[in-house]
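The structure appears below as C-alpha cells.
Our next item is subunit A:
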Amino acid sequence: MIYKGKQKIWSDYQKEIPDDHWFYARSCIRQNFFPASEKYFLEIGRNVLGRDICDTEHHTTCGGIAYHSDVIPQETAMTIVARQFALMTEMGYRNLVASCITSFGNYTEILETWREFPELEARIREHLWKSCRREFEKPEYLAHASDLMYKWRNDIAERAQYRLVNKDTGEPLDIVEHIGCHYSKMFPHKGVGGAEYPCVLSGMVESWGGRIVDYPERRHCCGFGFRQYLVKANRGYSVSNTYKKFESMEPFHPDGIITNCPGCPYFLDRWQYVIAEQTGKTYGRDGFGIPVFTYEELAGLVLGINPWDLGLQLHQTAVEPLLDKMGVAYVPADKYLGLNREDLLRPELPSVLKCF
Partner candidate 1 sequence: MKDFGFTLSPSSAVSLDKVDSRLWHKLLETSPDAAVCISCGSCSASCPAARWSGMSIRKVLLALQRGQSVAPMLSCCMLCGKCTMVCPRGINTRKLILALCRICEKP
Partner candidate 2 sequence: MKERFATGFDPFVIPFLIGMGFVLAYCAYGILRILFQLSREDRRRFLLSLVTPATALKNIWDIFCNCLLHVKLWKRNRLLGFMHSSIAFGWFMLILLGHVETVLFVPHRINLFYYPIFFNYFVAETDATLRGAALFFLMDFFLLLILVGIALAIIKRVRSRWFGMRRTTRPSFLDTIGLYSLWAIFPLRLLAESFTAHISGGSFLTIPMNWIFRQFFGNNLYMLPCWWAYSIALCVFMCVLPFTRYMHIPAEMMLIPLRNAGLRIRHPRKGFARVEVLSCPGCGVCIDACPMSADKANLKDCTVYLNRQIRRGNERRIREISDKCLLCGKCEELCQVGVEGPALRIAQREMRQYAVEPDYAAVDMAALREAASGSKVLYFAGCMTQLTPAVGKAFESLMHKAGVAYTWMDREGGLCCGRPMLVAGRRDAAQKLIDRNTELILSSGADTLVLSCPICYRIFTEAYHLPGVRVVHYSRYLQGLVLLGRLKLEKSDICYVYHDPCELGRGCGIYAEPRKLLGQAAMIAEAPQTKGESICCGGSLGSISLDFAAREAITRHALENLYASHADAIATACPLCLATFSRYANRPVRDLAEIIDRSSV
C-alpha cells in the first residue's frame, strides 16, 4: 500500500464543513439499535466541544428506507425531506447534519436532483405547501454526523482519556473502517476522501492512535441492502455478503470495526452471531467476534465515557476484548444494569460466539 497515493486522493476530495450551528436530523433506526450513539454525538458536540446543534422532536423519517425498499415514489420522499428542510429553516439554521447515512445520501441525491431539474424542486415546494403549509430554504451545507466528528477528531484527540493503542504492547490497534454505501458511492465529491478511499473514518482512527486495515472487500456492502434483509426470503444474501467481508478481513486480525451507518454496525455485529451459529466460525481471538462500533461510541470510549453509558451492552458481539486492549476502565458487573441501576436481566448467550 502506498500511503502517499491515498493522501493524494484524499486531498482531491476535501469537503467544506462549517464548524458550528447545525440542525441535527436523527436516524429512524439508530435509536433502537445503538441508543446512546446519537445522544453522545450531541453530548460531545454540545458539552465537550461547545458547539450549537439543534435537535428537534418535530422531524420525521427522511423516507429513505421506504424509498430504497421501493415502497414510496421519489416525489413522496422529496416532500418528506422538504419538510425537514422547512423545520431547519423555521428553527433558523442553514446547515443540516444527518445522523443516518441513508438520510445523508437521500438528502444529497434530492438536492442534486433539484439542481439538475429545478422544475421538480418547484413542484415539491408546491406539494409541501399544499400538504402542510410550509416553506423551506435548501441547506447551505449538508453533512453527515461523521463528517462533523471527522472535523472534530483532533479536538477529541486532545481531550482523549484513552487512545486506540494496545496498552500492553504500545502498538496501534488495527481497526477496520466500514463506510455506509450511501455516504459517497453515489456522489464521491460529497464524502470526505471520495468513494474509493474515504478518509472520514480512517481520519478519526488515525487521530486517535489506531491503524487502518485495508482489506480487499473494504468497499463491499455490509449486507443490509434493504430488500436483501427486509424480505426474509432474501436474508441468505444479506448474511452471505457480510460473511464475504469477514472472510476477507480475517487474515488481518482486526481489533475492531468502526462504522458510520445505522445498518452497517447492526449487521456486522448481529450477523457475526448468525455466521457463528451456522458455520461455527468466529473472527476474533478465543471464540470472540470482532467488536463493532459506531464512530460516536468509539469517540466516547476515547473520551473516557463509561462503556455501559455508551450502550455497548446492546452489542451482540462482545466489546470487552477491545476495551481490555485499550485499557478502558469498566465494571463488568454493571453491564446489565439500567441507568437507574435497575437489573436489566442477562440475555441468553449464544452457543458458539463467545459473549459476557
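Selection rule, in plain terms: all candidates are chains of the complex that A comes from, given by their letters.
Basically, a contact is a pair of C-beta atoms (placed from the backbone, for glycine too) under 8 Å apart; a residue touches a chain by one contact, two chains touch by 3 or more; residues count from 1.
These figures come from a predicted structure and were not determined experimentally.
K.L.:
Have a look at 1 or 2 and point out the one touching subunit A within this complex.
P.N.:
1
K.L.:
Could you list, by residue number, the parts of subunit A that touch candidate 1 in their complex?
P.N.:
Against candidate 1, the touching part of subunit A is residues 232-237, 239-240, 243-244, 274-275, 277-279, 351.
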